[in-house]
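The other protein chains are all here in position, but one chain of the complex has been omitted.
Lettered A and B in written order, each chain numbered from 1.
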Amino acid sequence: MVKKYKLENAVLASPTSLFLLAILGFPVILSLTYGFSETSFETLRSPEFSGLQNFRDVTADKTFWQAAWFSLRFGTITAVLECALGLALAVYLAPLIQKHSWVVAILIIPMIVAPAMMGLMYRLILNEFAGPIPYYLYSWIGSSPAFLSPKNVFTTVILAETLQWTPFAFLLFLTAYQSIPQEIREAATVDGTRPWRLFWKIEFPLMLPTLFVAVFIRFIDGFRVFDNIYTLVGSGPGGSTTSMSIYIFETFLRRGEIGKSMAAAILLFVSAFVVLSVAQWLLRRASR
Amino acid sequence: MKLTAKLLGVTALSSLLTGAVHAEVTVLGWPGGPEETALRAAAEMYNARAEVADDDKVELLFTSRDGFFDKLQVDLAAGSTAFDANLLATYSIGKYAPFLEPIPLSDEAGAVFGDTVLKTMQFEGAQYGVPTDLSLHFLYYRTDLIDALMADDAAKAKYTEIAQEHLGEALAPKSPEDWSWLDFVANALYFSQSVNPDSPTRYGTVIQAKNLLFNMMVFHSWPRSYGADWMDADGNITVDSEAYRTALSMANKLFELGATPPDSTSYEYAEANAAYSSGQVAAMVQWNAAANDLTGAQPDTGTFAPPSGPEGRFTHIHGLGLGLNAAATNKDGAIAFLQWLSTEEAAIAYAKAGGAPGLASATAAKLADDRPDLVQSGDYASTYGFVMNGGTSANALSVYEAQAKEFTGFWAGTQDLDTALGNTTAAMTELLK
Partner (left out) sequence: MKRRIGPRWIVFIIAAFVMNFPVIATFATAFKGPREVNLNPSLWIEAPTLENFATVLTISDRLNVYDYLWNSLVAALIGAILPMIVAFPLAWPMVRRGYGRSILFPAIVNLRALPLIIFAIPIYLMYATVGLLDTRLGLGLILAIVNLPLTLMLLVNAIADLPLELEEAARMDGARTGRLLLRVVLPLCRPALITTFVFGFITAWNEFLFGLMLTTSDAVPMTVGASFFFATSGGGVQWGVAAAVMVIAALPPLLLGLIMYRRITGSMVAGAVKG
């Protein structure tokens, strides 16, 4: 049975395989070569094999681990915040949306704006001298927190990311919530179950798979964050907002250590692969 | 009649063909500022010259400042033929030299620009570019605030009191032209509401301290006036010196005491200018290029060279220029244009159109009516200008990067001074060996 389809599956997979091969085949081979070579911009065409040296350099680099730690924290916190907010909004606003569906359109605007531009927008609106937020804070309470100072910058980028991507989680939960069969709710209501209890005992468990997926997608996107942080504060005061992507980008372009940045990217890919495979395995077990 | 028609046909055909092989000279310039306007004017003038063949007409290419050097790096390294000549900066010549070719300048270039300025476009003794603009730093200060301070005895006493308390010296207010860095700091503290609640401005100064290499250039005049250098004559890295320690600690005091906006560890050029323009900052050190914007927003603005230190008064200088892409498709045409750009005629046209070339005094004198500011900046550059030892080496850009990361980390409070200087020394030893 399995064998019978082997050829057919391969044929069906061929467009994707050929496309990937054509566009990424050469780049991947070259990147792997660079990852195991001493490479700079001058020696692009003649990389010199250096074994695992780049990997040793990367793992000995304190900044690499700081970047990994930043991305891990950033991804986790934003994923949790976005999902909590998104879930609350979706459940609370669902009756409103049932009557006026255009409400959704307004709430998803942030995720349609380019993250790079969102970063630039925040650069304007948080500016102490030209931005509306400090302006209002100064005129109402006479002072304003320094949003981008070393002390606050982490919170600021977390909030900026959360506010842009909560709509994504909100959309997921809204759909899951709306697809819960109305009969289940009605049955519960007839039994006299109160709304709060209805949510925790019946609706929430039904939305658990969605929660899992939402947290996962938002974690991945948070972990690899680049555009908005980069345009807002770059690598941050004292490198405090260096995410994994920013680390690789700066090692690559700014410091010209191509081999080292490729090694970091390879490590990232492999670890992401492992995490993703485990997550999928868990998901399949859970759904069984 | 027939002959004319034939000739026309041939001409049309040949122009079609030459058009197809991309014969003009493409020049990649520094986008978005007076440099662009000036280069446009110069190119127009050049293209109008009779001896310039159609195939050698100059076409300009301007992209974005955002990521400009990153993209240029990739373009050059990959052997791009999208442009024949491209922007150069003093600190990046060493990095780009492997992908460029040295160029011959016009005979009069030496007299027009002077040796100091020509040197900003040299690497290992070879001339890689024709200088177009010279960048240095000015001290910008609010004359109205200083005048008011000088006229008020109570305020003067307060100033001295603040200096005594925070700097351990009973300094009296002075004219900014006589400032040392200590006076600069005292003034910054006096005009900060966190130190002096009666201050007319919220902050005494603004230091753009985003982790960005250009911000290090603005800072460097400070340690230099205390005798700092990157390395000594034997090539030993000397960044961990009293000079750097003093300047870094003095600047840090401004961050600690709130004399520069608390956000300023995320500021670059635009934000720092916005702060000054808003009227909430009393004095700052900034690029000469900001002169128009800043005096436009605050008309009572005086400019002078940066403050002095025990070793004298200094301003970090670097030049912008244009060099020849080694992969250029029309090298001869590009060389002809660059050569013309190094003539007096071209330099004067460039300056009149708003550029800021570093000119020798004889040439600058011819522009005294149109561009008196060029006389001022040319004067500062030749009197106070410096380039760090190693500032044009292949890895100069990366050295500034490393310093930016470590020094801003110190000001941001994420590491102490010893760690910052230790890391900088290690990085620079690796980069400048």
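A few points about this structure:
Convention: a residue touches a chain if its C-beta (ideal position, glycine included) is under 8 Å from a C-beta of that chain, and two chains touch if they have at least 3 such contacts.
Because the structure is a prediction, the values reported are computed rather than measured.
Note on the undisplayed chain: of the listed residues A:T78, A:S149 or A:T166, the one touching it is A:T166. Screening A:I125, A:I158 or A:I202 against the full complex identifies A:I125 as the residue touching the chain left out. On the side of subunit A, the interface with the absent chain consists of residues 2, 5, 8-9, 12-13, 15-16, 18-20, 23-24, 26-28, 30-31, 44, 89, 92-93, 95-96, 99, 101-110, 112-118, 120-122, 124-125, 129-132, 134-136, 163-164, 166-167, 171-172, 174-176, 179, 185-186, 189, 209-210, 212-213, 216-217, 220, 223-224, 226-227, 244-245, 248-249, 252, 258, 261-262, 265, 268-269, 272-273, 276-277, 280, 283, using the contact rule stated above. Listed for subunit B, the residues touching the missing chain in the whole complex are 31-34, 60-67, 70-71, 74-75, 77-80, 82-83, 269-270, 273-274, 277-278, 287, 289-290, 292-293, 297.
FYI, only the chains that are shown with their structure count from here on.
The centroid of the Cα atoms in subunit A and the matching centroid in subunit B are 37 Å apart.
Within the complex formed with subunit A, the subunit B residues making contact are 70, 73-74, 76-78, 95, 98, 209-212, 261-263, 265-266, 271, 274-275, 277-278, 280, 398, 401, 405, 408-415.
Residues of subunit A that touch subunit B in their complex: 41-42, 44, 123, 126-130, 146-150, 153, 233-240, 253-256.
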